[in-house]
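Contents: one structure, followed by commentary.
Yeah, one chain of the complex is gone here, protein chain that is, but the others are all in their spots.
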Amino acid sequence: MSSGSAGGSVSAVTALSADRAGSGAPLLDVDALTVHLQVEGVERAVLSDVSLTVSPGEALGLVGESGSGKSMTARAIDRLLPRGARVSGQIRFDGADVQALSSAGLRDYRNKVAMIFQDPRAHVNPVRRIGDFMTEALRTNLGVAPGEATQRAADMLAQVGIEDGRRRLRQYPHELSGGMLQRVMIAAALLTEPRLLLADEPTTALDVTTQAEVMAILDDLRRDLGLAMIFITHDLELAAAICDRTAVMYAGQIVEVRESALMHDDPLHPYSAALAAARPDIAQTAHRLAAIPGRPLSAFEAPEDECAFAPRCPHAADVCRAARPELISLAGGLSRCARAVELRGALRTQPAGAG
Amino acid sequence: MSAAVPLPAVRPPRARRAGAIGMLVSTGPPGIASAMVIAIATVVALVGPLLAPFNPVLPNLALAFVGPTGGHLLGYDFEGRDVLSRLLAGAQSSMLGPLAVVVGAMLVGVLFAVISAWRRGAVDAVISSGLDILFAFPGILLAVLAAAVFGAGLWAAAISLAIAYMPYVARVLRGAALKERSQPYVAALEVQGASATSICLRHIVPNIMPLIVAQATILFGYAMVDLAAVSFLGLGVQPPAANWGVMISENQGGIPQGYPLPALAAGACIVAVVIAFNVLGERLFEQAQARR
Partner (left out) sequence: MRLAFIGRRLAMLVASLAVASFVIFGALYLAPGNPIAALSGGRSLPPSSLRILEARYHLNQPFLVQYWYWLDNALHGNLGISITLRENVTTLIASRAWTTAGLVLYASVIILALGIGMGIAGGLRPGLLDTSVLVTSAISAAIPAFVAAIALVALFAVKLRWFPALGNGTDLLSNVRHLTLPAFALGLSSLAIVARVTRSAIREEAGREHVQTAISRGIPRRQLVRRHILRNAAIPITTISGITIASLIAVDAVVETAFSLNGLGAYLVTSAQDKDLAVVQGISLVLVTAFVVINVAVDLAYAVLDPRVALGSRAT
C-alpha cells in the first residue's frame, strides 16, 4: 500500500482520480494544497496536503476542531490568506487555476464564489447601511444600476425570510439582531449568483433557536438555486444532516472524506469515529461521556514522520508511527489512516459507556 | 492583516511578574532606558545645586555667550553664567513643579473617579457631567489667568494645571474603577459588612494602581511641558532663579546672534525628560490595559 514517501502528491492524485472519475468534472478541485504562514516571525505549516473536490450543486461538509485548518482551507480557496502566506499545490475552479487569477479574472471568480463568515456583526461594516452592504458588489462589479440593485436586494431579503426589505435596507447593522444580520449576509452572498458557497461556521455565533432557522434557510435556498457549498463546522452531525459528503480535518490535514450517510455507521478513520462517539446521545444513558484524550494538534505541531492522530488514537500501532500516512481511496471515500483497511468495520461508534 | 484571519496560538501566555520591578522590567528596553533617564533627572533635581561646578546665579556680563571653553562644557549664558551649572541647578524647579501638579491632579482625580464608580447612578451622572464641563479650560490658559490674578509664580501655575488636568484623570480612571466595582468580590465584601471606604481604599484603588501609575507617568510629561511653557512666558518661575523653561526664554536673544547653545541645551533637557516619561508611561499604560 502506501510507501510512506514524503512527497504525497503522487498517491493523492491516484486516489483522487478514482474519486473524481465517478462524479464528472468537479466545480472545485483542490489538489495537495499546502499553506505556510508567518506566525510571529517563524514560518509554520497551517495546511498540509489538503485535497478535496466539490461537484456542481453538491454540498461538502468540512468538519474539524479548532486549529484543524478548516477555516484556513476556505480562506485559501477564496484567496483571503494574510500577506506572506506561501501556497503550494493547486486550486482549480471550473478548470481554471485560482492562484494564477488576477484583476478581472479574480473579480469574476469572487462573483462566482461567495463566502459567508462566522460572526456577522464583525463582518459587516457598521457605518454603512444594509442596502449599501448588500448592493456594493452588484453595483461595482456587475455594473447594475442602483435602483435595480436595491430591488434585487429587497427581493433576496424576502427569500431569506426578512419581511419589509425596503425598510431594512435603510437601516444600519447595529439595528439588526445577530440572526437577522446573518440572514442579510447570506442574502448578500447570493445576490451575485455564485456557483459555490463557502460557509464558515455560519451559525456558531448565534443562539440555538436562531441557529436552526438560519440553517434551514441556507439549506433550502442552496438546494433551490442548485449551488455547490462547502459547509464548515465543528459539528459532525450537522454536517451529515445537510451535506452530501463530509470531509474531516485534523492538524491541517484531510483525514477522511466520505458520503455523509455512511460516515456515522462506517467511518474510515479513528478520529471521525471518535468525533461521532464523543457527542452525547439523548437516547442512551452514559456513566461517563466519551472524550478523546489529549488535545487537538494544530498543523504546525503535527510531526512530519508519523500519523498526527497517533498519540490520541486507541488503535495506534507501529505502522502509524513509522511515516505520515497517505490519503488512500477506500469504499468510495478517502482515508488517511495507515490501518484503514484492517480497521474497516471495527471503527463503528460504540455507545458511550457501554461495557 | 492577521487580526481577521484566526491564527493558531503558538505558545502559552508568559507568566506574569508581580511587583514594581517586574512591571518595570516587562516594559522592555525602551521602558528601562526611560526609567534610567528619569532616575538621573531625579537625582540631579535633588542634589543639582551641589553638583554644579560653578555658580549658577551670579552674572558676569563680560563672559556673556562665550562658547564652550575650559571647564565650561556648555559655555556661558546671556549673563555670563555657566550653562551646565545652571542646568543642573534648574533641574530642581523643573522637576518639582510637575510633581506637585501630578500629585494634586491624581489625588483629586482618583477621588472623583472612585466616588463616581462607587455610587454610580445619579451621583455618577452629576460628577461626569460636571467633569465634562470642566474640560472647558486648557491648562495654560488657566495658569495665565491665575498669574494675572495672583501674580506670577510656580505655585499658582502648578495649582492651576492640577485643576485643569484633574477632569481628564478622573474620566480615564472612572472607567477602570467602574469595572472593578462590578467585580463579584466587591459584592461579596459588601455583603460581609465591609464599609465603602475600606473596600475602596483596600481593594478597588490597589487593583487599579497599575493604571494610576501609568496615568501619573504620562501626566508628568504633560505637566513638565506646560509648566516650562508658563515659565517661558515669564509667568511661572521668575529669573534669576534657575529653571529650564526660564533659561530658554532668557537665552532666546542669543539665537539671532549666533549663540543658540544655551537655549537649545535647556530645550534638550526638557525634551529628553519628557520623552522618557512619555515612553515609559505609554508602555505602562499598555500593560495596565492588557491585564484587564
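So that you can tell them apart, the chains are marked A and B in the order they are listed, and the count of residues begins at 1 in each.
The rule is simple: a residue touches a chain if its C-beta (ideal position, glycine included) is under 8 Å from a C-beta of that chain, and two chains touch if they have at least 3 such contacts.
Because the structure is predicted, anything quoted here is derived from the model rather than measured.
When the full complex is examined, the chain removed from view is found to touch A, B.
For the options A:V98, A:V124 or A:L196, the residue in contact with the chain missing from this view is A:V124. Residues of chain A in contact with the chain left out of this view: 78, 80, 106-111, 114-115, 117, 119, 122-128, 136-137, 140-141, 172, 174, 185, 192. Of the residues in chain B, those that touch the hidden partner chain are 1-5, 129, 132-141, 144-145, 147-152, 171-172, 221, 225, 228-229, 232-235, 245, 248, 252, 255-256, 258, 260, 263-264, 267, 270-271, 274-275, 278-279.
We take it that only the chains that are shown with their structure count from here on.
Centre-to-centre separation of chain A and chain B, using mean CA positions: 54 Å.
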